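Worksheet: one structure, shown below.
Only one protein chain is missing; all other protein chains are in place.
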Amino acid sequence: MKVLAIGSHPDDIEIGCGGALLKHRAEGDEVHTIVLTGGGRGGENHDNQLTTTRCAEAEAGADILGVTIECWDYHDGEIPETVALIDRIEAVVREMNPDRVYIPYGNDTHQDHRVTSNVAKSACRKVKQILEYEEPSSYNSFNATYWIDITPFIDKKLEAIRAHVSQGHKEILKAKSIEGLNLYRGYQSHVEYAEGFATFRFLES
Amino acid sequence: MKVLAIGSHPDDIEIGCGGALLKHRAEGDEVHTIVLTGGGRGGENHDNQLTTTRCAEAEAGADILGVTIECWDYHDGEIPETVALIDRIEAVVREMNPDRVYIPYGNDTHQDHRVTSNVAKSACRKVKQILEYEEPSSYNSFNATYWIDITPFIDKKLEAIRAHVSQGHKEILKAKSIEGLNLYRGYQSHVEYAEGFATFRFLES
Amino acid sequence: MKVLAIGSHPDDIEIGCGGALLKHRAEGDEVHTIVLTGGGRGGENHDNQLTTTRCAEAEAGADILGVTIECWDYHDGEIPETVALIDRIEAVVREMNPDRVYIPYGNDTHQDHRVTSNVAKSACRKVKQILEYEEPSSYNSFNATYWIDITPFIDKKLEAIRAHVSQGHKEILKAKSIEGLNLYRGYQSHVEYAEGFATFRFLES
Amino acid sequence: MKVLAIGSHPDDIEIGCGGALLKHRAEGDEVHTIVLTGGGRGGENHDNQLTTTRCAEAEAGADILGVTIECWDYHDGEIPETVALIDRIEAVVREMNPDRVYIPYGNDTHQDHRVTSNVAKSACRKVKQILEYEEPSSYNSFNATYWIDITPFIDKKLEAIRAHVSQGHKEILKAKSIEGLNLYRGYQSHVEYAEGFATFRFLES
Amino acid sequence: MKVLAIGSHPDDIEIGCGGALLKHRAEGDEVHTIVLTGGGRGGENHDNQLTTTRCAEAEAGADILGVTIECWDYHDGEIPETVALIDRIEAVVREMNPDRVYIPYGNDTHQDHRVTSNVAKSACRKVKQILEYEEPSSYNSFNATYWIDITPFIDKKLEAIRAHVSQGHKEILKAKSIEGLNLYRGYQSHVEYAEGFATFRFLES
Partner (left out) sequence: MKVLAIGSHPDDIEIGCGGALLKHRAEGDEVHTIVLTGGGRGGENHDNQLTTTRCAEAEAGADILGVTIECWDYHDGEIPETVALIDRIEAVVREMNPDRVYIPYGNDTHQDHRVTSNVAKSACRKVKQILEYEEPSSYNSFNATYWIDITPFIDKKLEAIRAHVSQGHKEILKAKSIEGLNLYRGYQSHVEYAEGFATFRFLES
């Protein structure tokens, strides 16, 4: 199986589907990831130094997950809903031909997540499985319909989140809260730890 | 894989997930079905003769699908949302231990479908995969998130629907309209014929 | 009655409301259509030759429907959510003063359809009847609340879809799948063939 | 045109679609109404005296609207979601064969309104036009998609609401608040007074 | 402030709003709770011994929360959506006159929770603040709009959940998963631990 995961910022993928990606790797699946921004918010104040640091951390996180990664150069808070970005993602999709794609939640409260979700859906319109992952900003309309048991991978997932050290205390709190969420999703699905997803499109063939 | 499908009336299962069940059988899965009413609507005018006829047709339909079937004795239009019915379904679930269950859509415009969906969800709360199938009465809120490619099985599915001969012209029209729907769902998912489902709960482990 | 239909790409109108427009024409209604892009996707690779071809096909489709048409020059995948486009549509609305407008579904999975729907709603805020039509990309949230019986017009509708010959095999499949959908919508509404719409706004006066 | 309106309690119809019914009558349409309970809430404390009074007021309200009425004998708060009630409504529908039916909102916060809506939908599954009307208890999910201009009929509608005199001050406040709502719905639809409806099913043929 | 919390089963209140109730008590508010069933599921097999045990545990849980409690005698899985139950709750509401009521989520996947929510809404139609709490079975449509900071009370809340010792290992897992959820809700709202609620109705006066 070939898997692609797309995130807006350096830690979104680890948070939303880090456990699932570790499970894919443990099963021998090929996993590639794309991070659209370096996260050094924003506008004219775009902080190149921070962007470089956070991209390095994203690579460290990807190493822990055992996946390949490419960091793109969009600006934090300004991911554009354009055909150019759709085309760029589509080129990766055409070359890799993934069976499954993980993307941010389409109705997230964070604008970058919504835009990333929308352009990814356009670029992946022929991919058979598209799952939207959950983040703290997904409140107000996210509902899980698909759970993945990540019990054997929770520690490594948390380690990958903590690789984002430049975010300091914030990231440590985040890791703790995500562990809490995954425990809750696990209880809902009768396993120990689980990640929850919204099934955007899943073709069984 | 072990599969259970539950329907309110004699032809609901064929219509909503007949193609999926044929695919499961072709892959060697064990498939059992339960039909809650004999369909001889309703109340004091409950028509025992018609009920007997329709149950026989349901068995003929099940034969074509290659699945086992049991016809229960609830009255058409009066399927009760009771713990007794939940317990009865749960007994089957406990004995069979299915990996996946197909049920009617929970917000269908037909009351029997809503009740069947609700009691099935209660009875199957530990089943890993629950998919809600689509019927003509599912308008107003059904949205497909899960597609199953049924291209090799469309002819046999239609034959199973047409086994409900006592329904006469109505069933022939229904078969034609369901073929149309499956063609449309196929186009949406880049195959020839597909059935669409709402993912109520799916645990990947 | 005066009717306006707006589509993002050359075949959207035929697919979503071709039968309804044929019915309007049969009843003597005046019907005008606007197609926002030539469909020659996209960006720097905008294909002028293909755009010209597809516009000619759109005109052929309009001829079959018996409606007037204007093809605008926006780029496929890049319809802009701007006040300029709203103003341009509003100018047509002001001159024609339509009683009813058909537009794409506002929460479609295709970005161009969403944008077209949004700008049309802004431009038509004083039109009494606005119906959103359904396309294969409308899965995930579309629900029909308004059906139009198109039984006498299904053949001509399919002919109009097939006028988009440059799209080749894709368009033939699409016509077949839309026939299937219209058969299903017909069954739901107790007629032979029907188109389904979401009622965005309907004033009965 | 033949029109049927169904209400749970003695004043629901006047409040939700009184203006629309007056408009139908002004256009020469035949209008019949059914009120399911006498409104003398509830259980063992069912108040027969109050029920008789409120039914008489419902008849007075119907007279003002110029429509025929039948008051049924279900208990306030206890309208049963049974096949017997569906059959009873269906008998009226079969005899009258209405073109349009007005019913309470299906997801209202009041249980009687939800049940009435559900059984009416089952009984009217072949009726071409079903509109759900709005009441003060419809908050939390009602959204108007269909407006009817009731400007010429607002005074008579309010008079019909005020015919429910046994409800005293409550009914006077209600009439005032409904006038406010209809004014607001009017502003939304560019007329003076309007009633708002949710389009459950509308077939244009 | 006077607060009422209503739960279907012996541990629902602790899970969904135990932290909020502790906060109310710490602020000197009067808090009363009603548990509708003893939880000894179900039907003919109603287990009186277990019911007695679980009610005693509910009282122990209430003691830890510092709130008064009454355990009613409905059967697990069979809470009836009747006017009699509405009247019984309404009698408590009339006597206590609460400013705020906590109830289960109205679209929960557990039937008892849905029924409890519905009857409570009917009984509390004049209460100014109604908040729906979240439980593991609330997936598929619950969304938080109201958060309560329970940081100082998390330990006592977990102790109250663990008072349900007859549920054994299940309850210990549940406590752990709820701690996880509250940590996640805390992160979302920039505090350490929080409970999330859906705002059914809130009047600020």
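Think of it as A, B, C, D and E in the order they're written, each chain with its own count starting at 1.
Operating definition for what follows: a residue touches a chain if its C-beta (ideal position, glycine included) is under 8 Å from a C-beta of that chain, and two chains touch if they have at least 3 such contacts.
What you see is a predicted model; the values in this text were computed from it and never measured.
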Omitted chain touches shown chains A, C, D, E
Consider the whole complex, including the chain that is not shown, and state which of D:Ser8, D:Ser117, D:Thr145 or D:Gln167 touches that chain. D:Thr145
Residue in contact with the excluded chain [from A:Lys23, A:His110, A:Lys157 or A:Lys174]: A:His110
Could you tell which one of E:Val31, E:Val119, E:Ile148 or E:Ile161 touches the chain left off the display? E:Ile148
Under the stated touch rule, tell me which residues of chain D contact the chain that is not displayed. 136-137, 139-145, 173-174, 176-184, 186-188, 196
Residues on chain A facing the left-out chain by the touch rule are 41-43, 75-78, 109-111, 139-140
Pick out the residues on chain C that sit against the missing chain. 81-84, 86-87, 118, 121-122, 125, 200-201
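Rule of thumb we're sticking to: only the chains that are shown with their structure count from here on.
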In terms of mean CA position, the chain most removed from chain D is A
Which chain has its C-alpha centre farthest away from the C-alpha centre of chain C? E
At what distance in angstrom does the C-alpha mean of chain D lie from that of chain A? 50
Can you pull out the residues of chain C that are in contact with at least two other chains? 139-140, 145
Which of line, ring, star, complete or other matches the graph of chains that touch? other
